[in-house]
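Omission of a single protein chain aside, the complex is shown with its protein chains in their original locations.
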């Protein structure tokens, strides 16, 4: 039942790096408003924006043994994605594991549980998106699995999927859709750049997007304040 | 049922700016410990302190159409205040809408829901107090209302009321009470300045406020540790 | 029933300062994974790391009178630890009380409730770990107790116990165990330093900790991806 | 600042009783999906369905003095609606107060806080919708107000408004709209009765409501499973 | 992007009915402690225990249009499983939709959102497991999908998977594993029956499961109370 899957397929590096530049909100919109992890997944420090290939870990509550196992499966450009089999706020991950992952070129950690050594992780510049911050230690007694499909913070994630994370949260793009989603993200950004310039110049979205007629048809009324 | 109220009355600019200087905790105390929004309303970045006239938006869950409508009703010195008709963590607002509001001189956003593009909003210096951060997109299908009385995060807000927001949270001052509350806030600050000096010099609040007798009457006992 | 206990015993200053250097995660592990306060206790600003002797306050909901009483019992190197008798998010503590505590050399505040004047406290460099940030004011009507045993955020705390707090949260060390726990913390740090160097050099925890055989015995299987 | 307003206007009894029969979901829909209190307001026992005139109480956290004051303002057919000025789970209300309210013909209690003596209240048949159940006692030290406008669980309530409560939660109907809303509720019920019969007979909502064309226009595709 | 998948494969009825008899806790253990939905999914009334084939619905926040579409895809023995694309407590489902589903032989509803008409649903005997109870109405404006893979309350669910639900919560069994899991559940029940008899007779689990030696090896000490 407990298995470590080796040599998972990954998306091309240039696709991954392109998605990192677009950021979570754009990518999420570009792939049809899907793939977002729950809003309780928060960065331990502001300003990081990363993308990478998911190395997934399914793990028991309060037991971080499989994270040690997962490190070996990580390579340059990966992001570790950890989900406990039942809700737990324990601090599964700290500075020593970060040193180990950084030595392998891993870009960050996504964990639907707790993380600790936040001050050290911040100093190291190793970004983490977690549900909790907690110093509570874990045991190393029970197996889990590495690189199997998991659900993390409400999103279904396959090993090798592309993870994008920034101050808005975390989004997953299925590996085989990475190229298409990147294309759509770029198109979206181009379109937004044009709109942005007009909005900054004081034009209204109501006019740019041509919303007035449909609002009227739906029955929206304008009245003056009687106060 | 869906209505946009134009030309709402607003408080005088000098009252608004005075209240911003006092800050949330002082204003809230000065008006008799009323008007505070729930403590889950948090700033997306630390350090901002603003006040402005409320342009209110009542909006369906997962639908930000009425925010586009509301932009047109905003003017220099306003704060947009958005409340969904039922609890929702969706990201109703992002950087493009902020550009549009900034072009009109709007000072910030209060939203009992989600916000996205947090990194860009921080870079722009457009402050937001929200319940959630979420990249989840919204639709534009259902009407709501602009500049009607709303309840936002447990506080009743009329269009044109004065909103004060800082790292402590968000407070609303009814428009017609703005002058009185500013006066009371200033008086309170003056009094606190005097107390602050004495406390810094090592005097005790117990003595400054003359609390010892009442504590004794209530039955407070002092004993020495037996450890 | 309401009592203020004076002249509580405290741990030696050098033990306290040593524990501050070790930090919450290390101290918590070193004393057998006990003493951690709940993960909802968060610092109002990042980067502070303190330790001190607990002056404890048991306090009614929405009433901060006893904090004023407690100030007098504080001395250089103390940390004030406040727990309401029932859950409440009110802002019991602000900048004036911080000025008073700083005048006495108090190092910080731990409160399982709300705090306000966060901007001022940050500017003053007075660190607070709280459950909420809220400007909501309190009354001064009902007695509580100072320097009695309390439960704060799920941890049992005696007056004079050593409190350690940093970005990971808050931990309590029983006063009489301070020396032993400091020793174990230092031993742990030394051991971690050696492991850290090896991990940074790319060695795996699997090998450093000799985990491979036990994983195999438990039945962990390695397979190659079939994708 | 603290005031008790006497002799508030109330809606006609037959309107109130009519709204009770319609129940929360129907009334809420009939008045345009407004007026619902937050979904965390739950009944202490299943099966009760009441309506009555709101006697409102604004009350400090952990202090139930004003409930005693409010009892005197209650009359046959009223519902007491209590909202603390800041979030608190204390048990403000128990069996003795229920006896007192029942002696005056009060129909139930709505409280955005805690309630206790749940077993006795159930035996008495006195229904309560609350946010919490808690035995934690309160003090009687600080004033509040009776029959002023309040926000309770996110809904704005005026004294004399009609409250409807059942297993779905709690809804408020502004007093002056009671007649119109009752009419619309009855119309809605009649329409639903016709639809119900057809649905029970196996007809589909898709056909009864004529949804198929609009779904197709929006682009909905039907495909057969390839599994 | 929005699609309705027809004619999904389903597990054999006798397997489904067998799993219902085993109940959630047993089935969840029998398939290796996987498949459980989050513990916030609660039944609207106690005592129901059902199993059925999942008809899945992915749905926007605050919009129940696709539930009407899904009804047509349901048949005798199915369970409707609904998950919104972002967190929302709106009441998507009520008594009329239940009548429609019951006319088709559907056994119940699992919804990670709100449900209303709880009193009527209880009277009808139509069981629902939901995250919220709320009367808040929804719109019918935006498409979603029926019978696509979804994540509901943290569990990954394919259309046609077997859903088991009782007072302990909700569990999903992949369709192709239904036979194996039923077998393991039955084996587990048989084993438990033997243990139950011994426990009722006063034998200890410590002896029945032979735990004493391993506890001693791990270092468990027994001492007598010194109080």
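For clarity, chains are labelled A, B, C, D and E in written order, and residue numbers in each chain start from 1.
The criterion applied here is as follows: contacts are C-beta pairs under 8 Å (C-beta built on N, C-alpha and C of every residue); 3 or more make two chains touch, one makes a residue touch a chain.
As the structure is a prediction and not an experimental result, all values here were calculated from the model.
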| query | Among the chains present, which touch the one that was left out? | reply | A, C, D, E
| note | Missing-chain contact among E:25, E:148 or E:179 belongs to E:25
| task | May I ask which residue of A:26, A:39 or A:136 touches the chain that does not appear here? | result | A:136
| note | Among C:26, C:39, C:56 or C:134, contact with the omitted chain is made only by C:39
| said: Can you tell me which of E:4, E:19, E:36 or E:74 touches the chain that was removed from the display? | reply: E:36
| message | Using the document's definition of touch, tell me which of A:35, A:62 or A:205 contacts the absent chain. | response | A:62
| message | Touching the absent chain: which residues on subunit A qualify? | response | 60-63, 85-90, 134, 136, 139, 141-142
| Please identify, in ascending order, the residues of subunit C that touch the omitted chain? | 1, 32-34, 36, 38-39, 85-87, 149, 151, 154-156
| note | For subunit E, residues touching the missing partner are 23-25, 28-29, 33, 36, 39, 42, 46-47, 49, 166-169, 171, 192, 195-196, 199-202, 204-206, 209, 211, 215, 218-225, 227
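The rule is short, and it goes like this: only the chains that are shown with their structure count from here on.
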| said: By that same contact rule, can you tell me which chains touch subunit A and subunit D alike? | reply: B, C, E
| query | What is the size of the turn, to the nearest 5°, that moves the C-alpha atoms of subunit A onto the matching ones in subunit C? | reply | 120
| Same or different for subunit A and subunit B, when you check if over half of the residue numbers at their contact belong to both copies? | different
| field | Length of the line joining the C-alpha centres of subunit A and subunit E, rounded to whole Å | value | 28
| remark: subunit C residues touching 2+ other chains are 89, 134, 136
| query | Name the touching chain pairs, would you? | reply | A-B, A-C, A-E, B-C, B-D, B-E, C-D, D-E
